[in-house]
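As you look at this complex, bear in mind that one protein chain is not there, while each of the others sits in place.
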Amino acid sequence: MSKALDAAALRLQFPILNREVNGKPLVYLDHAASSQKPIAVIEAQREYLMHYHANVHRGVHALSQQATDAFENARTIVQHHIGAEESCETIWTGGATDAINLVAQSWGRAHIGAGDTILITKMEHHANIVPWQMLAEEVGAHVEAVEVLENGALDEEDLAAKLAKGPRLFAFVHVSNTLGTVNDAKALTEQAHAAGATVLIDGCQAVPHMDVDVQDVGCDFYIFSGHKVYGPTGIGVLYGKRMLLEAMRPWRGGGEMIDAVSIENGTTYAGLPHKFEAGTPHISGAIALGVALNWLKGLGAGAVMDHEMMLAAQARKGLSSIEGMRFIGTTSEAAGVVSFVIEGTHPYDIGTLLDSQGVAVRTGHHCTQPLMERYGIPGTVRASFGVYNTLQEVDTFVAATVKAVRMLRG
Amino acid sequence: MSKALDAAALRLQFPILNREVNGKPLVYLDHAASSQKPIAVIEAQREYLMHYHANVHRGVHALSQQATDAFENARTIVQHHIGAEESCETIWTGGATDAINLVAQSWGRAHIGAGDTILITKMEHHANIVPWQMLAEEVGAHVEAVEVLENGALDEEDLAAKLAKGPRLFAFVHVSNTLGTVNDAKALTEQAHAAGATVLIDGCQAVPHMDVDVQDVGCDFYIFSGHKVYGPTGIGVLYGKRMLLEAMRPWRGGGEMIDAVSIENGTTYAGLPHKFEAGTPHISGAIALGVALNWLKGLGAGAVMDHEMMLAAQARKGLSSIEGMRFIGTTSEAAGVVSFVIEGTHPYDIGTLLDSQGVAVRTGHHCTQPLMERYGIPGTVRASFGVYNTLQEVDTFVAATVKAVRMLRG
Amino acid sequence: MSELLQQRQEEIAEEFEFFEDWMERYEHIIELGKELDPIAEADKLDEHLIRGCQSRVWLLAAKDGDGNVQFRADSDAIITKGLAALMVRALSGLPPAVIVQGDLWFIEKIGLDAHLSPTRANGLRSMVQQMKHYGIAFQAQG
Partner (left out) sequence: MSELLQQRQEEIAEEFEFFEDWMERYEHIIELGKELDPIAEADKLDEHLIRGCQSRVWLLAAKDGDGNVQFRADSDAIITKGLAALMVRALSGLPPAVIVQGDLWFIEKIGLDAHLSPTRANGLRSMVQQMKHYGIAFQAQG
């Protein structure tokens, strides 16, 4: 048994949660869009810029070496956090979107050709759709998507049928940002591998909520963003199996990623991970992301999940009493996501009235338009929880929603 | 006449400059690799994360709107700083390298084909070489480079001859990070335009040191990095003329950059600037870069340049007394760069001995290997100055270099 | 004629004067939204859609016998519809020139100026722009 989280105590580490909006205490339930950051992370970034910033890798001076050590140490933290075999399998990117585009353009152009199929799912975030559509258009491949059942689970039958057709790649979301659905990453990977597909997993909403072990899962690529896992903006991670990464062409050219540059004789590239990290990296972001992951690990993944499930369950229970309530995605509360529409109201109206009561939720399509199409809705209201949310906040949110609905129906 | 800088007073805004390395007070002369950041910038980033962080653009809640306003306001600051006509011509990127790759892959793939020439110069940073080599390889074009004269100036004759052959693009550095050469961006742009070439300027080392007005220069693309202009890491800027940007395909796909996503009917893209900003941007970085540019503007570009020229001149004068001193690049001191080799010594040895005296310089090829080849040297020692450097530091640096040389020759 | 615009804005400003918080303000805006005549489904064409909102807004304009512009608006979100109702109330029936040149100070006065920022999802800014565009178009027709 993991020790339960003391969210009230944890909150003290998040100064932003003390603020008011529209004259009301802020209730921040938009964790899935971007998490707030604990002081430890904010201070790590500040500390770096105040006391040991320098460009990395290229310098003989002490400051540059100190910065390089911290930067590379952060890489090792990420490696261990997601269970990668080697630290060179961890590539820094500008974010999850950047990472998926890297794979699409580097691995994709080499392995996906005319007539090939790229398999995704109907619950993907645009970040895991558009790069594949762009690639497909360029090389003459096509994108297919596995159907989603009414409850928000993947349609296993449809998946089996579509895998049977031999797609080159299966790219899927570990945890859906809209539905909260937790896909069985390991089983899906095995299934896809058995069908001969390479596997990319979008772990943006998994890493903040649960333990992830890429070697156990067995996937070929795994990606996530720093800003959703209590880390800073502008930094993300691409994990790839060494063999695959080594065979891939670099995507961006520039400093750091070269071995030797010559205009007459052409250019040779550096080894992993630098081959994929052209230019000055987001040094402070990488270092602070390392701090964020250690901080999160310190809470205990079990405790985090228990806490967030408790909040989601309480929210669902409270909201259920509202007439016309329709939850979108009902398979799991593990990821702390509660998404819904209410008959006769528009998500934008609910969101606006919640905001004026101090409650921050996200409304709209959550960058999952194909999913909205699937459910025939323009968008949802989504409350999403992090470690810093409390049962009391959930109650405030539920009461505020009830009030909003009353006003709208009035 | 602009008011002279008071570097001693300015230094108080840079906490890192108070530290020691190897038991000696730090003398940071590696500004061209990455600038240190004033407290105002560090605090802006911290303030954002402490008090109003949220994901931008997509939210109806107050926090998201506040973050979006600050983020877009920073864009406007950049626009005004470089004199762009419209704010949508300012695209956030992960850095200068990322920006050049964006242009190479989006504009380049559409406009450069088999047999075409991409013209660069021998003084380019790898960031302005490798993306073009990669593009050239992909489409069957080739890269040519304008020669550099012994003094570090562009070879005008060679330029005229190479432009006459009708390259599609002329991509050149505004200010050389290795030589300190300041190219006449406006004249070169006119010349290249007259020859029918599109013009991209790498302004990484210009924006920190001088006023840049992209409309006056007349270039098609202009790029720079935040971390070299007193801003944070992980953020950079691509300026492009609206007409060009509008015609370009997006490079990265994902959230934010779409109008509508459908798996069956395909995806349509958002307008400028969002079309090029897939995924959650580096919000805190953009905001802090805005603060950095305003801070720099507050010092007065004239005063900045005067100060840095004074430091460079003093350094050159002091170093000249060393036997066997050879300056690499002697056309200008405007960019605060002094690059040199000393007969019978290796740059690495000088750099190491300077470091043990607390002086941080950069040694090596400075990501300009073709330039090293041009001069037949393995690398240089480069001291580069920012607004926070003082004449006293220059003297310390010169004395430390003299001592290093004595030890090495001893 | 611009006195009419002035007068309408004063009326609206007065109406909003005593609201103490956003919930009260929205309550009234929702009321206004409900009172606004809906646009027939047949008229909700894509060409009347205003881009850039989380909710959809349809805006129609026509010149009446006196040369004034008659606006109709609708939205699938009721708060957005209420904002549309305010705009229609302020501008509908005025001559194109007044619509084009009119200073819509009431928006700030009643505290909705934040809603005018280009980054807002409610579409108020797009509505105002679109109404001005209609004004310009009708002006050009003479």
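By letter and in written order, the chains are A, B and C; residue numbering begins at 1 in each of them.
FYI, contacts are C-beta pairs under 8 Å (C-beta built on N, C-alpha and C of every residue); 3 or more make two chains touch, one makes a residue touch a chain.
Note that the coordinates shown come from a computational prediction; the quantities given were computed from them, not determined experimentally.
J.: Quick check: which displayed chains does the absent chain contact?
T.: So, taking every chain into account, the missing one touches A, B.
J.: Where the complex has a chain not shown, which of B:Leu353, B:Cys367, B:Ala383 or B:Val398 is the residue touching it?
T.: The missing chain is touched by B:Leu353.
J.: Over the whole complex, note the residues of chain A touching the chain we left out.
T.: Contact residues on chain A toward the absent chain are 56-57, 59-60, 65, 68-69, 72.
J.: Taking the full complex into account, what residues of chain B touch the chain not shown?
T.: 22-23, 345-349, 351-353, 356-357, 363-364, 378-379, 403, 407-408, 410
The rule is short, and it goes like this: only the chains that are shown with their structure count from here on.
J.: How many angstrom lie between the CA centroids of chain A and chain B, rounded to a whole number?
T.: The computed centroid separation for chain A versus chain B comes out at 31 Å.
J.: Take the average of all CA coordinates in chain B, do the same for chain C, and state the distance between these two points in whole angstrom.
T.: Chain centroid spacing, chain B to chain C, equals 46 Å.
J.: Rounded to a whole Å, what is the gap between the Cα centroids of chain A and chain C?
T.: 39
J.: Multi-chain contacts in chain A: which residues touch at least two other chains?
T.: Where chain A meets two or more other chains at a single residue, that happens at 22, 348, 352, 363-364.
J.: Any chance you could list the residues of chain C touching two or more other chains?
T.: Chain C, residues with two or more chain partners: 54, 121-122.
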